[in-house]
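A protein chain is absent from this complex, but the other protein chains hold their places.
By written order: A, B and C. Residues from 1 in each chain.
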Amino acid sequence: MSRANGTPYAPHTAEETAEMLAEIGVDDEAALFDIPESVAFDGDFGIEPRTEREIRDECARILNRSDDLVEFLGRGHYGHYVPSVVDHLADRAEFLTSYTQYQPEVSQGFLQALFEYQSMLVELTGLDVANCSMYDAATALGEAATLADRVRSTSGDVVLVPEQLREGKRAVLSNYCAGADMTVETYPMTDGTADVDALAERAGDDVVMVYAESPTVRGCIEERLAAIGDVADEADALFTLGSDVVALSVLESPERVGADVVVGEAGSLGLPTAYGMGLGLFACRGDFLRQVPGRLVGASEDANGSRAYTLTLQTREQHIRKERATSNICTNQAWVALRAAIHAATLGPDGLVDLANDCVREAEALAARIGELSGAAAPVHDRHHFREFVVRVDQPAGAVAEDLEAEGFAVHALDDHMIQVCVTDLTAGRTDGLVSAFAEVL
Amino acid sequence: MSRANGTPYAPHTAEETAEMLAEIGVDDEAALFDIPESVAFDGDFGIEPRTEREIRDECARILNRSDDLVEFLGRGHYGHYVPSVVDHLADRAEFLTSYTQYQPEVSQGFLQALFEYQSMLVELTGLDVANCSMYDAATALGEAATLADRVRSTSGDVVLVPEQLREGKRAVLSNYCAGADMTVETYPMTDGTADVDALAERAGDDVVMVYAESPTVRGCIEERLAAIGDVADEADALFTLGSDVVALSVLESPERVGADVVVGEAGSLGLPTAYGMGLGLFACRGDFLRQVPGRLVGASEDANGSRAYTLTLQTREQHIRKERATSNICTNQAWVALRAAIHAATLGPDGLVDLANDCVREAEALAARIGELSGAAAPVHDRHHFREFVVRVDQPAGAVAEDLEAEGFAVHALDDHMIQVCVTDLTAGRTDGLVSAFAEVL
Amino acid sequence: VREPLLSEKGQETVDVREESPLPDDLTREELTLPNPSEPETARHYTRLSQMNWAIDAGPYPLGSCTMKYNPKFTEDVAADPNAAIHPDRSERSAQGVLELQYRLQEALADIGGMDAVTLQPPAGAAGELTGILVAKAYHEHHGNDRSEVVIPASAHGTNFATAATAGYDVVELPSGEDGRVDLEALEAAVGDDTAALMLTNPNTVGLFERDITEIADIVHDAGGLLYYDGANLNALLGRGRPGDMGFDVMHYNVHKTFATPHGGGGPGAGPVGVVDELAPFLPTPRVREAEEGSGYERFEPDDTIGKVHGFAGNWLVLIKAYAYVARLGDEGLADAAAKAVLNANYLAERIDLDVPFGPFHHEFAATAGDRDAADVAKRMLDFGVHPPTTKWPEMVPEAMLTEPTEIEGKSSLDDLAEAFNLAYADTDEALDSAPNRTAAARIDQVGAARNPRLSWQALEEE
Partner (left out) sequence: VREPLLSEKGQETVDVREESPLPDDLTREELTLPNPSEPETARHYTRLSQMNWAIDAGPYPLGSCTMKYNPKFTEDVAADPNAAIHPDRSERSAQGVLELQYRLQEALADIGGMDAVTLQPPAGAAGELTGILVAKAYHEHHGNDRSEVVIPASAHGTNFATAATAGYDVVELPSGEDGRVDLEALEAAVGDDTAALMLTNPNTVGLFERDITEIADIVHDAGGLLYYDGANLNALLGRGRPGDMGFDVMHYNVHKTFATPHGGGGPGAGPVGVVDELAPFLPTPRVREAEEGSGYERFEPDDTIGKVHGFAGNWLVLIKAYAYVARLGDEGLADAAAKAVLNANYLAERIDLDVPFGPFHHEFAATAGDRDAADVAKRMLDFGVHPPTTKWPEMVPEAMLTEPTEIEGKSSLDDLAEAFNLAYADTDEALDSAPNRTAAARIDQVGAARNPRLSWQALEEE
């Protein structure tokens, strides 16, 4: 109240400020600023301070302007039910308001949680090393490409990606590749998954990395991952697999199919869809340990011989290695990784596998029901699906999507006659409504 | 998942259960129950277990069946804006999931918080002793009456209360009085406050306690508290004053007007209206220390000579003194007291006084505006008001309240032609709407 | 690790009259309180919290207190703004709250084997008082003035205090040699003046009163009522119902049985269930289904005792209890009881202390023998666990009343047993000086009572 015109988050009373200025030996705060008049700012931004209640009301009112839709949306970004305990634990101030663990002696809690997160990814990928997060699946893919550039001494500069790939992912990858003079090219797909023969034909000395996804952006489970891995191997290219933590709990172990690196989304645990906020999963073979981007937590001992944790191999990082760092990443998604780890703990392996199995069953069942409607065929691809699938509609896809939206359902319109539908535990109870709406608008 | 049919909050795997049973030496859990067959229960309740998501949806759906009204409601129960930080701090598990502080060495945090809460009430009431909570204003009033019975050696058995008193409060008081063979009688009021002359006339040897409120249930500020106190004194009765923490921050200090006990609502800080959930304020003169009901936290020292806090004077309490205890209260409202203390800390004395001053200004301004409408007169009582006031309407009050409800506003219908309106910081921004609605329906 | 008092961090004095819209004679002159910034407030309470044991920190095996895990999602359910409406809402505009109240009433009635339930009492002790007042009103209604309540010596202190608060004389019933109610002693204690027998079952050392049917007959034959103290209901869930045993009235402790957080001493909630004959005397209002399809309504029971709380009790707590019951369902509730009993029996097996009475259910009273139970408890604090309730009930010398609840697993119980055994076997010196590894060392409780300093103002005066 007495601080109404200043920041409410500084505690200084007028008397204290005066004492402090006297101690410093200046008359006012302005005297402490060494900014030449020519570049000093004396205007205003026109931002009126509001009370916290006003801001809560204002933001709630604005955000409420988005429609209330049941979202059958996916394409690389998924929301599952996040148990309440995840919020309650992750929101503890000791986690949320802490900094990167530069003083490990007072950061054991977060370090151990991140170590456990890494361990969970080691189990899910079968690879030796997982970092404690990248921003999202797309940037993790970009970092995989620069890793490939560093660890492959070939003259190659081509990164091969599937032709069906989320555009945003490809765009991010291109930006990471550009700095290393790498280029991104595609390989063809057949009925939703890789055309491995065509890929083999394309792969050669110029290829430094082959990227494949399972599930693909269209929800198809890639059936020939090992073969793709072999193609990469023969080209002496890195084989990078894209997936997500839920799918990894049931699909073939990446290590078994020869993946060198696994990237993808780990935010399908622990996060709501959050308008695209994610958690980049990054794991790789132990050979590349000293080329890994991002933070790593390692076990060590303290002076009493007790086990302790610390950030390690920091000489890879920007704050030590500067322009020779393995990445420019500094702040990552540590707290989101904590959330994913807590979510995984609440599920346990059985809960995780159940969730993943439902992702297969629900997608299959919903595709079958929509496929029975006149004017629609689904699933378009003759593959096993995970969470999502494509529907061919007789009418223009954009119009169908718009009509479904009017009925309260959001789906993806891919192109002229293709619609993509994603179903998770959050929407499985609303499929009757979606099928009815489809029947209505087709 | 594997625990789907058991409680999800017990960790036992089947193997562990078996090991434990073996250690005990029985075959199954049923063997541990020593319940005669004749009274054993083998039916079912028909309660289907639901997932936490289902329950959240179900409860949200049910609770949403209440109308969305702007509540100009008070009459002894008030909601002010509770800053977000109150929730975040009080929800910390170390507070929320702790028990009564029987082992003070591991309960210093909560004990100190309660000690600070007591201290805040000592400042607000000017009395020496405040306990660390009763259930609500009504039960605190009941406890004050039994205190009067214990500390006053008169033959009196009458508790005098104002004729305008919340019915629920009187009903609770009567239940507390009944056990001590006390009876509750009323004294008259004039224009919304005590008729002190009539009270003086009534007060005699048979009176053990005089109760007055400021603000009254109708929002009037009692102007002659000291005179009421004198009347009580002369009758050798206890003078108990009812108020609330916000009003106390600006109104005459209870100690100055001769109050022996202060009761009332402290939940007007820290709590939403919460369908009547409250926080009973209880403070009294130091003379009555060993007759105080409820928990008290005191300062002490630990074995190292450091200041430490502990529950104290427990010999007053039921777990020690049994039927001679000063009250049967055990679990009180400790966590709500914590919330009130945090709320008060965020406001500081200036914020608290500002809030209280607004309670006067807003009530006065709103009464004037409604009073200008044809078909209404307000305020009915020629008194200073705090938060609320009474409106006389030409039409039947019940019908007016119902019509206002249809317009989205809730008010109290008192009797045939009286409506009561309460305004706080939460509703001050909605008064235009209320005035328009009044104009519409009158 | 001492945190200064908020007042020691700086107070501010406001001149109240300067800006007051009220005349000076109605206002105080000034107000002095701490004025921390929000970051200072956050740090103060964060640090305080870090000096506090809690169920989320580790085992909390306080016998008769039933400290179990409070599911986090129930907090979210109760935080719904639609739950927090004003209690004076009209019936028609409060249908959501009324429906949820009704559903909880029904579930509790089923679980207790009762016919009618009120949610109004704001804590277990308030529930006791409500129940006894209902019994009293019942007797008075039938022109049957009775003056005594019979209570076993081992009962919770609240039983005695409640009976006294309701204006009854207490007749204390000595425990039988087997730790249970002695039927002969009961026969002797019960008579025309007996308003009620208050009983918890299993009792406070975890023993089921096997003769409950006979007990009920004795009391009922004398014209008395049987009151069930719900403190130990967790051991009975789905295995036995007070109503089926002859109890006429009971309270439920929602934090003990239905996992609502205890909050360091409340808010609790103590719903009361009664058989049909007592339903007209319950507090007002209650909630029932209105005519077909028109929702729910409040009503005043015909011969209501009035009210025991100014409004509707601790409603936000009751919501959490509803959510907990819904989460567990029939099988979960029965499993909770089974695991609570399993855990108590397993833990008793693992500790070196004697347990005089049995077979016990969800809790047991071990004896520290020639050690001081309170000292053993303090020493347990040093081993990173919370000790049990000590020196009560008195029928067991140097009692350590222990209730691990269903939420502990085998390894947690093993740790607890180790702490028990290490402390029990420790030297006198170690016990005397314990605890040493806690935020505060042993606290002088006698001194605190002898020289009461109950506010920062009292400390400043020193």
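Just so we're on the same page, a residue touches a chain if its C-beta (ideal position, glycine included) is under 8 Å from a C-beta of that chain, and two chains touch if they have at least 3 such contacts.
Note that this is a predicted model, so its numbers are computed, not measured.
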* Asked: Hey, which of A:D350, A:E372 or A:D416 is the one touching the hidden chain?
  -> A:D350
* Structure fact -> Residues of chain C touching the missing chain are 9-10, 37-40, 42-43, 46-47, 50, 54-58, 69, 71-72, 407, 409, 411
* Structure fact -> Residue list for chain B contacting the dropped chain reads 2-3, 8-11, 13, 83-85, 87-89, 93-94
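Operating definition for what follows: only the chains that are shown with their structure count from here on.
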* Distance from chain C to chain A - Cα centre to Cα centre, in angstrom -> 46
* **Gap in Å, rounded to a whole number, between the CA centres of chain B and chain A** => 48
* Structure fact -> Cα centroid separation, chain B vs chain C, in Å, comes to 19
* To do: Quick one: which residues in chain A touch 2 or more of the other chains?
  => 2, 83-84, 88, 93
* To do: For chain C, jot down the residues that touch at least 2 other chains.
  => 12, 35-36, 38, 42, 46, 71, 73, 75-76
